[in-house]
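Complex shown without one protein chain; remaining protein chains in place.
Each chain carries a letter (A and B) given by its place in the written order, and its residues are counted from 1.
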Amino acid sequence: MKFGIVVSEGPYTHQASDSAYNFVKAALATGHEVSRVFFYHDGVNVGTRLSIPPQDDRQIQEQWTALAKEHELDLVICIAAAQRRGLLDQNEADRQGKDANNIAEGFRISGLGQLIEMGIQADRTITFGD
Amino acid sequence: MSDVKKFLYVNRKAPYGTIYAQEALEVVLIGAAFDQDVAMAFLDDGVFQLTKGQDTKEAGLKNFSPTFRALGDYEVTKLYVEQESLDERGLTLDDLQDIQYEDEDDDYEEKPSIIVVSRAAMADVMADQDVVLSF
Partner (left out) sequence: MSTLHTVNKSPFQNQTLISCLGHAKAGDSVLMIEDGVYGAMSGNAMSEVVAGLGANIKLFVLGADVAARGIDAGRVAEGVTSVNYEEFVGMAASCDRVQNWL
């Protein structure tokens, strides 16, 4: 079965991204497919590579990046939500005249249409948020 | 399975205190381009999103409430509003914006987009969907 996942809260502040991560891992471990993980609202903040959590805590962004690499997951950060909150890839940084980018490996920035497309293509869409 | 899925956007939060209502509308507007069978549900504090007379000037916020009246142009014409949620909050239909759409199948007659339903009917609407996105 194909799952589409929405993460709509930021890391550490809310458990949503942890729950989503655990769900995705369990889905993959039980033979299901995860067609996309879409990060919306403050969920886009999961995808910054500039976070430095304390060593003794879980490394949320790194966990997602590693999982994406292992399973070729499609981690999509909503561009509209990302722009509001200061998440940029190099393309966007160039286009907007900003002097840096901060998107983590394994994530990509794209439009809200990717969320709707995910809803159409996935057998089940599940949101982790607040 | 047919190519068209039934999408329900569930709104249970008041506007302005948090961004959810505003960013939910952005999803709905983008989603309109995908030619799916779309409806919105307003229940619990979500009914506050539809009140008329929202004036955000002094609060310094963006007033996105006019967008609801534009939904008809995007062929989003089914806005289910829960009666019990209105009652609990001391609201009536008169407190909500007049949101209409032009029915292209009926000589472009203007018709109300808001459909007030009981809690039981709202549960039926929810149980009839393929994709439920909550905000």
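We take it that a contact is a pair of C-beta atoms (placed from the backbone, for glycine too) under 8 Å apart; a residue touches a chain by one contact, two chains touch by 3 or more.
None of these values were measured; they are calculated from a predicted model.
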item: Residue in contact with the excluded chain [from B:L43, B:L86 or B:I99]; value: B:L43
item: Omitted-chain contact residue, chosen from A:G47, A:G106 or A:G129; value: A:G129
item: Residue touching the undisplayed chain, where the options are A:A27, A:I60 or A:I79; value: A:A27
item: For subunit B, residues in touch with the removed chain; value: 10, 12, 43-44, 119, 122-123, 126-127, 129-132, 134-135
item: Touch residues of subunit A, complete complex, unshown partner; value: 1, 3, 8, 15-16, 19, 22-23, 25-27, 29-30, 32, 123-130
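The rule we apply is simple: only the chains that are shown with their structure count from here on.
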item: Subunit A and subunit B, separation of their C-alpha mean positions in angstrom; value: 27
item: Touching residues on subunit B, where the partner in the complex is subunit A; value: 3, 5, 7, 19-20, 23, 26-27, 30-31, 33-34, 36, 131-135
item: Interface residues, subunit A side, partner subunit B - complex; value: 6, 8, 40-41, 80-81, 111-113, 115-117, 119-120, 125, 127, 129
